[in-house]
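As structure tokens, the structure follows; a few thoughts come after it.
A single protein chain has been removed from this complex, and every other one stays in its place.
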Amino acid sequence: MTKPKIGIINVTGYAGVELARILCQHPAVELASVTGRSAAGQKLEAIFPHLAGIDLNIEAEPGKVELAFSAMPHGESAKVVTPLLEKDVKIVDISADFRLKQAEEYQPWYGFIHPTPQLLSEAVYGLTELYRSQIASARLVANPGCYPTGAILALAPALKAGIIESDIIIDSKSGVSGAGRTVSLRTHYAEVNEDATAYALEGHRHLPEMVQELGKLGPGKPAAVTFVPHLIPMTRGILTTAYARLVTGKIASGKKGLEELKKLYLDFYKNEPFVRVVDSPPHTKHTWGNNLCLVHPAIDERTGRLIVISAIDNLVKGAAGQAVQNMNLILGLPETSGLEALAIYP
Amino acid sequence: MTKPKIGIINVTGYAGVELARILCQHPAVELASVTGRSAAGQKLEAIFPHLAGIDLNIEAEPGKVELAFSAMPHGESAKVVTPLLEKDVKIVDISADFRLKQAEEYQPWYGFIHPTPQLLSEAVYGLTELYRSQIASARLVANPGCYPTGAILALAPALKAGIIESDIIIDSKSGVSGAGRTVSLRTHYAEVNEDATAYALEGHRHLPEMVQELGKLGPGKPAAVTFVPHLIPMTRGILTTAYARLVTGKIASGKKGLEELKKLYLDFYKNEPFVRVVDSPPHTKHTWGNNLCLVHPAIDERTGRLIVISAIDNLVKGAAGQAVQNMNLILGLPETSGLEALAIYP
Amino acid sequence: MTKPKIGIINVTGYAGVELARILCQHPAVELASVTGRSAAGQKLEAIFPHLAGIDLNIEAEPGKVELAFSAMPHGESAKVVTPLLEKDVKIVDISADFRLKQAEEYQPWYGFIHPTPQLLSEAVYGLTELYRSQIASARLVANPGCYPTGAILALAPALKAGIIESDIIIDSKSGVSGAGRTVSLRTHYAEVNEDATAYALEGHRHLPEMVQELGKLGPGKPAAVTFVPHLIPMTRGILTTAYARLVTGKIASGKKGLEELKKLYLDFYKNEPFVRVVDSPPHTKHTWGNNLCLVHPAIDERTGRLIVISAIDNLVKGAAGQAVQNMNLILGLPETSGLEALAIYP
Partner (left out) sequence: MTKPKIGIINVTGYAGVELARILCQHPAVELASVTGRSAAGQKLEAIFPHLAGIDLNIEAEPGKVELAFSAMPHGESAKVVTPLLEKDVKIVDISADFRLKQAEEYQPWYGFIHPTPQLLSEAVYGLTELYRSQIASARLVANPGCYPTGAILALAPALKAGIIESDIIIDSKSGVSGAGRTVSLRTHYAEVNEDATAYALEGHRHLPEMVQELGKLGPGKPAAVTFVPHLIPMTRGILTTAYARLVTGKIASGKKGLEELKKLYLDFYKNEPFVRVVDSPPHTKHTWGNNLCLVHPAIDERTGRLIVISAIDNLVKGAAGQAVQNMNLILGLPETSGLEALAIYP
């Protein structure tokens, strides 16, 4: 039996190369084509020595594949992806180009007029745990942003159950690989080592994505989301701490309430291979290199607030791993195929 | 003119040794005595090579001094400090033993019955910017916790001006030195490097201190504070992100509101040598080794929320530096004396 | 077909838990038993959340297994292992207890009288690349130390070919996980972060192991080895820089000599799945989590010296990975079984 051929468009960023790492080791597909403009003509292993032994040349244009991942920059991905769709290539898009349902949001948030707005309604938002059945039959999946992945998985059970108000604060701490492989003073080692800072207070691009998806989970009215991302000195990992007021009377007080809350989360995620509800605040280290999202819900009794903490590896569940999870669904493979590696600790 | 003699009780922790570093270089006092039980009998420089050249022996008991800093553990400090007060030694206590005004809070939060509750009303809370005049005439100053320092300085102008509700979320990210010099698996390099985690969700010991002090600043009713501390992989620094709902009608909307807010903060701190209101989210790196608190207030227009971010070095403004600032006031020295060093960057 | 049952004695250190991670995912064996005195009675996943889903209890005594890894401390391992050998359990010993061939060396270097010196001649030194055939038929394999693994693989081709003198300098830089999971001030985050230091100048315990094995590779006379280990602020990885004078006339000068050298190394390792001769100085990052040793030989023309640099993950090729490589040989499995994961980058 021949394995389906898979391509990666723009393999040279961190999400792209992480896709390559996962797909090279995937038991049921063949990574057949990788592209990257600046590096076209070189061997993949020449640029990424950790992939030594993988015999692939970086091409300027994608070869013939059944499914392609696009790791192109925002605004460029839609242009590259559209002609492939027309050739019946399935697409999992790592960029933001198909995440937002309202075409007019691309101008203010991303600074471009969407070139193919007609595809936005067809594209399925690739948060696998929420859209599993649609993804399985999709030809275009918009893989979620790293921050929305951690935030939405933290809040979905509570919002869906109606136990919290839709006025939400999301405080995320991200490792530096989330800023990509393009060099900048902001990601220069001596600047970011031994430093913590917040950024994008005026509105991070992942905010409309959170508002859109959290709004769908809640009681009908739009979610009022304050989102502050932070950069902290580590390579991988996003820790998200989410805060929302509990709706009065929905959950018991004291220890009983905590048990109800935990049961609610355990039930919500009971069949999920990649979400784990944990009993103590999770460590990003426990997701290092794997596709898990660890979720810990808690109650601040003094103030009547829900606190939920989630941890992911931003390059795996926050990008390449989730993309492969979606590919597995599209191709009818077991959802965990190629994604079963344990986190590397310490 | 002879310089006042100063002592440090329990010099062997990170706050203690940071006090020693600052006091050794202080132009107007003499560090005359340092104690430390486990290390008694050794030279200070034998244990702390960065203090090489400082000719001091670590003693079991404090020598004759005019003012002593206590860096004893919580619960032990009060016992050590009380007899010194009786001998007219002024005290700046780095521990929590005199921070809370209600003696009965020590049992639930710190696990001990306060041995000298009569001193609690006399002790002055040593957040210099808020209690400057009382500190100047105090004989017992309770130096604030590291988290409360960053959080209260972030929120004081807004609370005092009545522009926010007293329902507040404080999300802090701390370097690992805040956990002290005592070894533990939690602070073992391989565990904490490349890791981020939240802790003390059930209630951190600095919470009652924040509630007490934020409550005094607000409109009369107790503050409802949710506080979640996080440990991130760096040695020094606390970044605090505080969130509170703006009171309707108190501040303009749009750009004008932002200007009003900034003016309010600038006015509040206009004479403060160690608080700097900054125009962009501050970096902990810009406080590395100095006594500054950087504060950046912002408004989330979409949700009507105030966001304030503060950055301090947890061992300086969050501990030893602020303690010396308080000592300067008590001794009638210029407040900035010995504390003027610039941050070390990068 | 039932898989062979495997045990880990003392799973609670970093080498032990890394063995567990690899063996859990190994396709051809069953991790059936793990022990650990302090943690006996607990679930493995309770102590190591990254192993969540692995259903194993930590026992006080090893269960019935075909082969056991001992990750006991030096001096204790021999005592635990000997009775197992008598019950026909094959042993791969991660400790140093069977690495040295001369029993009398244990007293000066490790501080104990060897309890079972008669086993030393039988034990096979488990540097797979050098002792492959003996390992395949061994019942007791002494897994090499992390530093010797990197150093010997760097030097073996040159020594064997007689192109260098046996007067050798080995300068190694190790991540902190090499110091183990037991807490100490030396591995306390705030002490070791932003620090580099050398240690064990008086003679590291891995030195006699290097001298023994490098001596066997050379021209007959004992190797004169200066070895200085350094601790640097990262979790995993050992970078070793080895220096030795080239024997006159053995290798050409200039570019030709460099080609001869490279060919010599490529030939020596041509069938090795886990040693890769690379064209530029290797990065430890490119071995993060995998079993590779990257080796880069170079010539300092100005001084007539060979410089060889090697990079390994100290917990994989330097400990658990190599141990599994040896297990594979003993059990007649493909040598790379369970060890094929690519390094995780960045």
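The chains carry the letters A, B and C, assigned in the order they are written, with residues numbered from 1 in each.
Assume a residue touches a chain if its C-beta (ideal position, glycine included) is under 8 Å from a C-beta of that chain, and two chains touch if they have at least 3 such contacts.
Model, not experiment: these values are computed from the prediction.
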Handout entry: Option touching the unshown chain, where A:Ile113, A:Ala190 or A:Ala252 are the choices
Key = A:Ala190
Problem - Of C:Ser77, C:Gln212, C:Thr284 or C:Gln325, the residue in touch with the unshown chain - result: C:Thr284
Exercise for the section: May I ask you to list the residues on subunit B that touch the chain which is not drawn? Expected result: 14, 17, 21, 24-25, 48-52, 177, 181, 194, 235-236, 276, 278, 282-283, 285-286, 288-290, 294, 340-346
Completion exercise
Missing-chain contacts on subunit A, rising order, are 14, 175-177, 181, 183-185, 187-190, 192-194, 233-235
Completion exercise
Contacts from subunit C to the absent chain lie at residues 167, 169, 171, 173, 175, 190-191, 193-199, 201-203, 224-226, 228, 230, 232-237, 239, 241, 243, 281-285, 288, 298, 300, 302-303, 305, 307, 309, 311, 346
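We adopt the following convention: only the chains that are shown with their structure count from here on.
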Problem - Distance from subunit B to subunit A - Cα centre to Cα centre, in angstrom - result: 38
Problem - Separation of mean Cα positions, subunit C and subunit B [Å, integer] - result: 46
Problem - Where subunit B touches two or more other chains, by residue - result: 175, 190, 193-194, 233-235
